[in-house]
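Read through the structure below, which is laid out as structure tokens, and then see the notes.
Of the protein chains in this complex, one is absent; all others appear in place.
Chain IDs A, B, C and D follow the sequence of writing; residue 1 opens each chain.
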Amino acid sequence: HCASGKTLEKGKFTIATGNPAYFPWVMDDAPESGQGFEAAVGYAVAKEMGFAKEDVVWVRSSFDEAIQPGVKNFDVNMQQYSITDERDQVVDFSVPYYTAPMAVLVGASATGTAATIEALKNLKWGAVGSTTAVQKIANSVKPNNAPLLYADNADVNAAITANQIDAAMFDLPTALFLSAVMIEGSKVIGQFPSSESDDADQFGMLMEEGNPLKSCVDTALNSITKSGILASIEAQWLQDTTGVPLIK
Amino acid sequence: MLKLELRNVVKRFGENTVCNGISLGVEQGQMVCLIGASGAGKSTVLRCINLLEPIEDGEIFLDEEDISIPGLNPQNVRSKIGMVFQNFNLFPHMTAFENAILAPKRIRGLSKVDLNAEIEMLFERFELTERMHNYPDQLSGGQQQRVAIVRALAMKPEVMLFDEITSALDPQLVGEVLDVLLQLKAQGMTMVLATHEMQFARQAADKICFLKDGKVVEEGTAKEIFNTPKQAETKAFLERALK
Amino acid sequence: MLKLELRNVVKRFGENTVCNGISLGVEQGQMVCLIGASGAGKSTVLRCINLLEPIEDGEIFLDEEDISIPGLNPQNVRSKIGMVFQNFNLFPHMTAFENAILAPKRIRGLSKVDLNAEIEMLFERFELTERMHNYPDQLSGGQQQRVAIVRALAMKPEVMLFDEITSALDPQLVGEVLDVLLQLKAQGMTMVLATHEMQFARQAADKICFLKDGKVVEEGTAKEIFNTPKQAETKAFLERALK
Amino acid sequence: MPKYKAAGMTRRELYEHQQRRRSLIIAGISTICVVVTIIFLVPLAPGWEKVQKSFFNGAVLTKTFPKLLDAFRVNIMIFAWSAPAIAILGLMIALARDAKSPALFPLRIFGAAFTDIFRGVPVILTVYLIGFGIPGLGLPRPWNSPFIWGSLALILTYSAYVAEIFRAGIDSVHPSQRSAALSLGLSERQVMKDVILPQAIRNVVPSQMNMLIALQKDVSLLSFIGPVEIFRQAGVYKSLFANFTPYVGAAIIFLIVTIPATRYADYLMARQMRERR
Partner (left out) sequence: MPKYKAAGMTRRELYEHQQRRRSLIIAGISTICVVVTIIFLVPLAPGWEKVQKSFFNGAVLTKTFPKLLDAFRVNIMIFAWSAPAIAILGLMIALARDAKSPALFPLRIFGAAFTDIFRGVPVILTVYLIGFGIPGLGLPRPWNSPFIWGSLALILTYSAYVAEIFRAGIDSVHPSQRSAALSLGLSERQVMKDVILPQAIRNVVPSQMNMLIALQKDVSLLSFIGPVEIFRQAGVYKSLFANFTPYVGAAIIFLIVTIPATRYADYLMARQMRERR
């Protein structure tokens, strides 16, 4: 079928995920279980492309390894990579498998902030430096103070806990997870409408530039979208994402 | 009154007993010469007097005050005692002039002008005016030795310890430096010299101590030592030395 | 045949001309003494002969071969010429014995046993057997000086350059070291000494050169120089030196 | 008449002149060879175009460079207050470790413990612990700034390294210098300040330049706790463009600062050495 001869290893489909991989994208850092949104999508796509469950191989990679020039050690890489034009010039993306709204998480001291751009401007902002949240803050919020940027979610947590920042920008599922489980007293006070602008955050599977597998992956994704499988996976793992007010 | 007195001083380096109960008295204004074979302990005695080496046992008195009490701040004592080292020990990062002016500037609290003039005089006296602003590495052996003397004298100490101060000097300068010492003596300076210059010891010393294996074997005036040595060892040393 | 010859050697340190056209011939087996005031350039001449300082102009010949050609590998020359420095320059990280055995071990290619025995003999000859395994910082001035002599002799050079080798020695040892030099001379060693010991120069030197301000003012046998100096400067120097 | 006399030069001058010319020619040729090899051979490698696009991408460089320069001001600021603090604290720790009197034994212990701990613990941990941990203890807003506490972490860590280098320098000064200075009646303090330290510091200038350069780069570690300095900025662009060129831009900025500084320090050292010998 479509993918034969195009994968890294014959008969296997190698998917890279983050090290570690987070809830709710992958449960318990164990993608092999198929639990969690991205893990489930991975298996669904693989199945659609004709791979058995045993033929799916999971590897770990950092962002940097994903974008290095030269040989990659995965067929596709799923760790909430937002599709952007700039990135697309260096690597290939599949069609999006999720459209993530951006959401604002605030620490205990700022839970009273109104969900308006005006109010958000006065907060001290933070974000993970390698995500598109940085652009979102700069373009949509335009805060009065320069934001602080961190290496990963845990560092943002610590900064909120140490009261060094008031608010942080994440994709909505991540924000909800952090607020519910990780940061005591924090709250997701609003989300940006995902259709609001051209820089809506769409997650795609990342592949080496010019990877012949792309068309197969796209076909598979399109077909599970059409058949409603993707929507049901989303409903299963990312169900709570409604009910957060829109920011005006 | 004894200006300086050593009582039964013992100094060891590990197993090696270098001063083995040295007793020695120096009167105000006296010039005492330590003589003895190489390795007899002359330099070590001088270092002990200046409290540069802690002594194992015994006492050292300056103006009848015990200066060898462990834990005593030695700074006051040292600023009264000047020392010229056998290998000069100039500060290589300072010019000759800076070497000489460092301690007086820090301690004697004179105005800069007075001090400069005074130090320049000293350099002139030792025929070093031309080399005053050279670094030690740019000086000949004899020039370094003279700078070391100037540096010690610049502090105007009450007691001077000289370790082989003429070893790198040509005979003409030896004469001149010894003249300077005699002048100092005339001004009442107390001096202890470790020297190999038997002729000088004979002529100028008020008292001569012959050291052997870390002990004072014999002491006395130049005449006594050179003409009528009592100990066989002294006799043997001097015979070979003066032959 | 001249063993060693300097022709019109010029050496400058920056502006300061330290050797201003020095010419000097040393025959095989001769002992030549350089005398002169402190800073006259004696040490510098010795350093130039050993090619430790590049010379500005002039030539130096060893066995009638020009050794001062720029770019020549000086190693062969230096292993034929031994040198004892005015300030000893012992290697502080090696014991006295290691200091002495380093170069022979590396260069002379003898068996270890032969070499050890030979070096130990040298230490004995200079009364250093007891201190053989001490580090330089643990030695007295005179002991260090003797180790430096031993180190140079251990290479069995054809020419020896001695810079004030008796400055730190007691008179007894001075006598012994000078005896050793006379023995070496008897064995045919060519030697150049920079010295302040006028008596020794007078007794032992085959030729004496009087240096002043980087020039050879006068040269001749000991008799000529000491008894009938031709130049007024020589006369003045010796008068003051010998008074 | 020998050739050199004809040229109005001494033999040595002629020789050195020739040597210099020869070595300049060799230097020129070898540099050209290396450059030519790199410029012509590397692009022949099959993956060169991709590598070039990832690491040496002109478009990305021009787009990001001004912002990087902007972020570099944060580095300069942190560097400017940390470096002197490190020099002073490092020196004090070195002096504590070198205290001679047995009464000062606790000081010695403290110095050793300080260097052991702050050298041994990874900087990142120190930065996290002090940068998040101390503010986390409940400090109010202006006092919990990551700039303050992050700098403190850097200062503590680097002081430990710098102290060891000073100590190496102090130990490399021969004890006879100390004896000579003491014998003049100087106090232990004056001896240290006027005699030992000037020689010690001179002996370790290249090693301390190492530290200065390393510090300039490690200021970037503060980005772990928030401040957006040049390296974090480059990282943001790296993620945005999926391209490593912004790092090359950062490196260029670093080199523009460090190379003249090291060359100048070397020049000063060489001149001093010439003057004194």
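Convention: contacts are C-beta pairs under 8 Å (C-beta built on N, C-alpha and C of every residue); 3 or more make two chains touch, one makes a residue touch a chain.
The structure presented is a predicted model; accordingly, all values stated were derived computationally and were not measured.
Undergrad: Could you tell me which of the visible chains the hidden chain touches?
TA: Listed by label, the shown chains it touches are A, B, C, D.
Undergrad: Which of these, D:Thr10, D:Ser145 or D:Asn203, touches the one chain of the complex that we don't see?
TA: Candidates D:Thr10, D:Ser145 or D:Asn203; residue touching the omitted chain: D:Asn203.
Undergrad: Going by the contact rule already stated, which one of D:Ile38, D:Ala59 or D:Ala251 would touch the omitted chain in the full complex?
TA: Final answer for the missing-chain contact: D:Ala251.
Undergrad: Mind pulling the subunit D residues that touch the left-out chain?
TA: 16, 19-20, 22-24, 26-27, 30-31, 42, 45-48, 50-51, 54-55, 101-106, 109-110, 112, 115-117, 119-125, 128-129, 132-133, 136-138, 161, 164-165, 167-169, 171-172, 175, 203-207, 209-210, 213-214, 217, 220, 231, 244, 247-248, 250-251, 254-255, 258-259, 262-263, 266, 269, 273, 277
Undergrad: Can you list, in ascending order, the subunit B residues touching the missing chain?
TA: 10, 54-57, 69-71
Undergrad: On subunit A, where is the contact patch with the chain that was removed from view?
TA: 19-20, 22, 29, 60-62, 64-65, 68-71, 152-154, 157-158, 161-162, 182
Convention: only the chains that are shown with their structure count from here on.
Undergrad: Sort the other chains by how far their Cα centres are from that of subunit B and give me the top one.
TA: A
Undergrad: How big is the rotation, 0 to 180°, that puts the C-alpha atoms of subunit B on those of subunit C, in steps of 5?
TA: Best-fit rotation on C-alpha atoms: 180 degrees.
Undergrad: Using mean CA coordinates as chain centres, what's the subunit A-subunit B distance in Å?
TA: 83
Undergrad: In whole angstrom, how far does the Cα centroid of subunit A sit from the Cα centroid of subunit D?
TA: Computed value for the inter-centroid distance: 39 Å.
Undergrad: Please list all residues of subunit B that touch 2 or more other chains.
TA: Within subunit B, the residues that touch at least two other chains are 87, 138.
Undergrad: Using the touch rule from the top of the page, what residues of subunit D touch 2 or more other chains?
TA: Nothing qualifies.
Undergrad: Pairs of chains that touch, anyone?
TA: By the stated definition, chains touch in these pairs: A-D, B-C, B-D, C-D.
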